[in-house]
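Heads up, one of the protein chains got dropped from this complex, but the rest are sitting where they should.
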Amino acid sequence: RFADGFQLASEDEEFDLRFHVLNQTDAEVFAPNNRTFGKSGLYIPRVRLYLEGRLTKLWDYEVSLQRSLEGSWDLLDGNVNFHPSDAFQVKFGRQLVPYSYDWFDHLEQYFIAPERALFPLNFGLSRQAGLMGWGHAREGKLDWALGVFNGHLTGLADNNPNLEGVGYLNFRPFLGSEQFPALHHLNVGASGSIGEITRNDTPLPMRTSVQSSDNDEAAEDASAVFLAFNKGTVYQGARRFAAVHLAYYYHGLSFESEWNIGRFQMTRPGLGNKPEIPVGGFHTTLSYFLTGEQIERRTVVQPLRPFQPFHGEWGLGAFEPFIRYSQLNLGENLFTEGLAEGRLWSNDAGMIDLGMNWYPNRWVKFYLTWQHAMFGSPVLVNEAKNTFSRDMNLFWVRGQVYF
Amino acid sequence: RFADGFQLASEDEEFDLRFHVLNQTDAEVFAPNNRTFGKSGLYIPRVRLYLEGRLTKLWDYEVSLQRSLEGSWDLLDGNVNFHPSDAFQVKFGRQLVPYSYDWFDHLEQYFIAPERALFPLNFGLSRQAGLMGWGHAREGKLDWALGVFNGHLTGLADNNPNLEGVGYLNFRPFLGSEQFPALHHLNVGASGSIGEITRNDTPLPMRTSVQSSDNDEAAEDASAVFLAFNKGTVYQGARRFAAVHLAYYYHGLSFESEWNIGRFQMTRPGLGNKPEIPVGGFHTTLSYFLTGEQIERRTVVQPLRPFQPFHGEWGLGAFEPFIRYSQLNLGENLFTEGLAEGRLWSNDAGMIDLGMNWYPNRWVKFYLTWQHAMFGSPVLVNEAKNTFSRDMNLFWVRGQVYF
Partner (left out) sequence: RFADGFQLASEDEEFDLRFHVLNQTDAEVFAPNNRTFGKSGLYIPRVRLYLEGRLTKLWDYEVSLQRSLEGSWDLLDGNVNFHPSDAFQVKFGRQLVPYSYDWFDHLEQYFIAPERALFPLNFGLSRQAGLMGWGHAREGKLDWALGVFNGHLTGLADNNPNLEGVGYLNFRPFLGSEQFPALHHLNVGASGSIGEITRNDTPLPMRTSVQSSDNDEAAEDASAVFLAFNKGTVYQGARRFAAVHLAYYYHGLSFESEWNIGRFQMTRPGLGNKPEIPVGGFHTTLSYFLTGEQIERRTVVQPLRPFQPFHGEWGLGAFEPFIRYSQLNLGENLFTEGLAEGRLWSNDAGMIDLGMNWYPNRWVKFYLTWQHAMFGSPVLVNEAKNTFSRDMNLFWVRGQVYF
């Protein structure tokens, strides 16, 4: 049976297996191109295989594989979910961590811009092994999640067993309201995490366009960098994040925004203490379907006029122009404490992503984006030529298949 | 079609593809916890995808993927099996090696305790590329296997092409007997291997709770260690193992025991010869289904009263308490020859695994275990604090999905 992916089910529908595939390919053109980090070229940011389903109505499972830029396949999700009711469920295993609306509510295939905004891109908690209570309560008006996770930061292996507590709330106060029908799909909420990094963990550089769990050559090529840490700098100590979000969907309109703040400790060889680095971020996104499609949240888009010439359907599919502004600010003490080099990098970045999404049918999607980043201080562009710049331009086409 | 996994078949049933998924997540609490090896936390010991089936009735195939603690996906099995009769079959490719009842008869999803006993955990031949004749002969009374394998020890790549000969026999002498119906499922047998390690191969440390083919950070975190070899110590030369086993299943009872002995050669820089290290082990396990389920061997358990409240079935599933004792003894010459440090480690370990398995339905299983290991001499617990201990306690919950 086909229903956005293929489904195999037993006759009594007590078990099923749903199968999904995600494939993305990027063409990136940096202007100018002679950069140390960020090179024009073709990249494969994500290929995923998803297996999910249920084993009697009480238990759900997920197992999914991801291949990202670094080239090897990782486990994305692997968990079992105890599902006595929609409002109260318990998930055990590798799963999405419920910090920030941008991560917990949004699957990568349904994004407005191709990648996340500056703060969630660089400080998302991503997927970790954990135990989480969660649910959709009060007829969909309340999403909640509360869990403990192993605090995993980078790399493939399960090597960072620090318990981290994470919580999430999202309200749709006017869902189903007769008084304010236009506000049905207004979302407002907050999320936060508190943890302790007990083992030295090397940080990834701050990037503009790549979600990566490793700092390999491919990730360095595929994205601009505006802050690389000094050699030997590590995460060590407390890490706390909080966020509030506001999102609104109405007919063809998507509006999303989120404020993030946090503090984390780092250290380096020769530094006796572990200075606490403050970090803050904000992003707001606006998009609109020119072709009349109506949405209630970011999920599958079925174009009203799909592009299917073999069926005499000459519709052009769905078009969704979008604009996003995002920013990220890190504490000046990164530089004064010698954790990163202020002469080369910036602790302050703002970014505009302006583009258009084309959905020829419900499974194929193209993103066309101009990404323009602006930095608070000149940032190293080319190490050999010793050139610096206060901004960065990337022209970016992503082709995506998801079913 | 669903039958413990999903099956796709051609109409004449000449071909089929059966698909299985295994997902395990562990929560481990070490007491005390400030250990160099073995840290409380959440781990993902195994995620597997199995593809198997037949291509006409004469040929079977298996291809399966595993993701273990180290985080990358490996090939578990990949072979073709020539199947002219059940009694005589020939398998070519990567497959389970027929040494020890604990390995060759038992799939990981059907274990009594979450992981194998001390000897098979640390000295199993696991999966290797090989050519093996095997079969189930005499109406199930005799299982036999005889093969040559590439002697692969650790790591993902196929890098150790030493031929190793391995054989296995298991009898069920009273299967179908009218005289001794209570002894139908008595198993008795023996197995052995003989090989030569021609290339230096770094040994893994001796562990209590993790099956791992690599010695990475995740494996170091997930298990206690009671013997780490000195830097530079390698396997080199002959390796021989033998085992005899006795197992018995009757109604809800499982009883299993196996004696293992072996000898292998090691060396290290500065050592002119290759001393032969004797190794011996024993384990015995007892378990019983409190809830009335009857078994004939370790395979799928269908609870008599599944926990399916949506169907008005308020049964609690199946409960199976278990206890296992296992021990492992290595030659004292490991220490006297400078292959490992006797001051830090022990060549003698005994271990009790006491726990309860809960099967809410036939696909979901939870293991609750207390693992208590006892060492012949004090073992390094925390390198920084220079603490030692003669025992180790681990409280361990594993959630498993298999279908």
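So that you can tell them apart, the chains are marked A and B in the order they are listed, and the count of residues begins at 1 in each.
As a working rule, contacts are C-beta pairs under 8 Å (C-beta built on N, C-alpha and C of every residue); 3 or more make two chains touch, one makes a residue touch a chain.
These figures come from a predicted structure and were not determined experimentally.
Participant: Any idea which of B:Thr36, B:Ser126 or B:Asn162 touches the chain not displayed?
Facilitator: B:Asn162
Participant: Determine which one of A:Gly281, A:Pro306, A:Gly331 or A:Gly355 touches the chain that has been left out.
Facilitator: Checking the options A:Gly281, A:Pro306, A:Gly331 or A:Gly355, the one contacting the hidden chain is A:Pro306.
Participant: Of B:Leu58, B:Ala87 or B:Leu107, which one is in contact with the hidden chain?
Facilitator: Hidden-chain contact among the options goes to B:Leu58.
Participant: Please identify which residue in A:Val97, A:Leu125, A:Val166 or A:Ala218 touches the non-displayed chain.
Facilitator: Counting the whole complex, the residue in contact with the absent chain is A:Ala218.
Participant: Looking at the whole complex, which of B:Pro32, B:Pro84, B:Pro269 or B:Gly292 touches the chain that is not displayed?
Facilitator: Residue touching the chain left out of view: B:Pro84.
Participant: Given the full complex, what residues of subunit B touch the hidden partner chain?
Facilitator: Within subunit B, the residues that touch the unshown chain are 8-10, 15, 17, 51, 55-59, 61, 63, 65, 72-75, 78-80, 84, 92-94, 128-131, 149-150, 155-159, 161-163.
Participant: Could I get the residues of subunit A that touch the absent chain, sorted low to high?
Facilitator: 2, 6, 19, 21, 23, 25, 27, 39-44, 47, 49, 67, 69-73, 216-218, 221-222, 306-310, 360-361, 363-364, 399-401, 403
Everything below uses one rule, namely that only the chains that are shown with their structure count from here on.
Participant: Averaging only over C-alpha atoms, locate the centres of subunit A and subunit B and give their separation in whole Å.
Facilitator: Comparing mean C-alpha positions, subunit B is 38 Å from subunit A.
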